[in-house]
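Heads up, one of the protein chains got dropped from this complex, but the rest are sitting where they should.
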Amino acid sequence: MITLASDFGAPYPAAMKGVVRRRSDAELIDASHDLPRGDPHAAAFWLRFVLPEFPPAVHCAVVDPGVGTDRAAIVVLAGEHAVVAPDNGLAVPPARALAAATGADSEELEVFEIAVDDPTSATFHGRDVFAPAAARIREDAWTGTGVDREALAALPSLTPADEYVDRRFPEPTVERDGEAVVAVAGEVLVVDDFGNAITNVPADAVAAVEPGDRVRVNGGDPVPFVETFASVPQGDRLVTVGSHGHVECDVNDGRGTDAFGVDAGDPVRLSFE
Amino acid sequence: MITLASDFGAPYPAAMKGVVRRRSDAELIDASHDLPRGDPHAAAFWLRFVLPEFPPAVHCAVVDPGVGTDRAAIVVLAGEHAVVAPDNGLAVPPARALAAATGADSEELEVFEIAVDDPTSATFHGRDVFAPAAARIREDAWTGTGVDREALAALPSLTPADEYVDRRFPEPTVERDGEAVVAVAGEVLVVDDFGNAITNVPADAVAAVEPGDRVRVNGGDPVPFVETFASVPQGDRLVTVGSHGHVECDVNDGRGTDAFGVDAGDPVRLSFE
Partner (left out) sequence: MITLASDFGAPYPAAMKGVVRRRSDAELIDASHDLPRGDPHAAAFWLRFVLPEFPPAVHCAVVDPGVGTDRAAIVVLAGEHAVVAPDNGLAVPPARALAAATGADSEELEVFEIAVDDPTSATFHGRDVFAPAAARIREDAWTGTGVDREALAALPSLTPADEYVDRRFPEPTVERDGEAVVAVAGEVLVVDDFGNAITNVPADAVAAVEPGDRVRVNGGDPVPFVETFASVPQGDRLVTVGSHGHVECDVNDGRGTDAFGVDAGDPVRLSFE
């Protein structure tokens, strides 16, 4: 299985599918081609969230504003998964999550650089570099149930990468009054298609907050902290922990970004009463 | 085969695909992930239209504004098809159409409730409830060519549902002058990506209207009733019976919603001269 993810929209992904299918009969699954455009780090958030649901696979992910520069093309081995991507922060967060999901050590990733010879274009490495590499790995380094470490390392197009971009998501700051948590200051990492503003604040940072408690977002009027959207009337604001394990600022049947006046990258300070 | 449909846009459907693929090798087909957002009834219109084109399959459909509430999760058996969905009106209209398409009795549906134990999240049952249920049905209640009624009923996670949401689409009102139909009053059920305003008025309600006759929509200037878009000049308005068998208010190479000033849910009165 090869999953495909990009910020390409349409129809560029079709070229990647054709390139893979010329080289491999492996199943192709579209993860998403609407990842945050030109933002590898935000895209990494989404892939970290969705890819660990898959059984071992080759994941070909392309959000590549630096295409045509000297940024490397890499493969990250994560348990029996491989993530093929530009070396710009896109690959490592999902690879850590894939490693953790398969019982491997998420801090001990093995990273290889893909040799890029004379690409057809300097603007579409999804077609010219990443899709061919994903197909080659699937054909030449697959055990039948996952990626084989030895076969991967033996591929002539790969060399161990001494350095690679290992960007972490920003940590929120917890403000305390004695023992009590009074606020958490973070930021909006991504916005989903529903307009939910998903923050870098993990569930455990708000573990002391009870459903029904009230939270202020950036000093605004207090809104309920709830377990699900439908806990508030339609059109009302809420703060909840989403299915990705992060705090999000939402509206039941509306757009949290509009109602809270926040967008991706904006600071979010959650204060508790 | 498992079809997937939702109002999730991207990238949430990828998590559902991974969840299925961990449990089943069945083919995955995306029906649509752009169903009318948060509107199970409008989404049911689309699924009623497209799903009967498929051979027997497990259809996993999630438009779920009530996620996290006590609304049930259900499976509707329709001939050799099964529809897995929240119990909010989404499942039954397509299930009736699937039953009819396979020669089964569309008024005698068998509905089961899915046991939901300790979901991982209260906000993403597509991943945590519906995708696993669809995979389980495909693995444990599949004859090779369709869903097996006995095997389905025997699944320990399913119990017969005594009650379920069986919401019908609203019927239009036919206004007569003696024998003659002078008007039909209905509403816009859904708007497609072309901007066509698709109504609840079925073809047989306008059976007496001839191609070339003129129709007023909500009392506006008369427009031609035609068999296809290209029967009118580019940019002109028209009324036709769409491929789903319903009357729609359209523009040839334009948006009917704009030209007629209507949107989903709005009343539409068609009057004939």
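Per-chain numbering from 1; labels A and B assigned in written order.
As a working rule, a residue touches a chain if its C-beta (ideal position, glycine included) is under 8 Å from a C-beta of that chain, and two chains touch if they have at least 3 such contacts.
All of these numbers come straight from a predicted model, not from anything done at the bench.
Of A:Ile2, A:Leu35, A:Val50 or A:Val67, it is A:Val67 that touches the chain left out of the display. Shown as candidates are B:Ser106, B:Thr240 or B:Ser271; the residue that touches the absent chain is B:Thr240.
Of the listed residues A:Val19, A:Ala99, A:Val201 or A:Val223, the one in contact with the hidden chain in the full complex is A:Val19. With the whole complex as reference, residues 8-19, 21-22, 28, 30, 37-38, 65-69, 120-124, 127-128 of chain A touch the missing chain.
For chain B, the list of residues touching the undisplayed chain reads 1, 3, 5, 29-35, 46-47, 49-55, 192-194, 227-231, 240, 242-243, 252-253.
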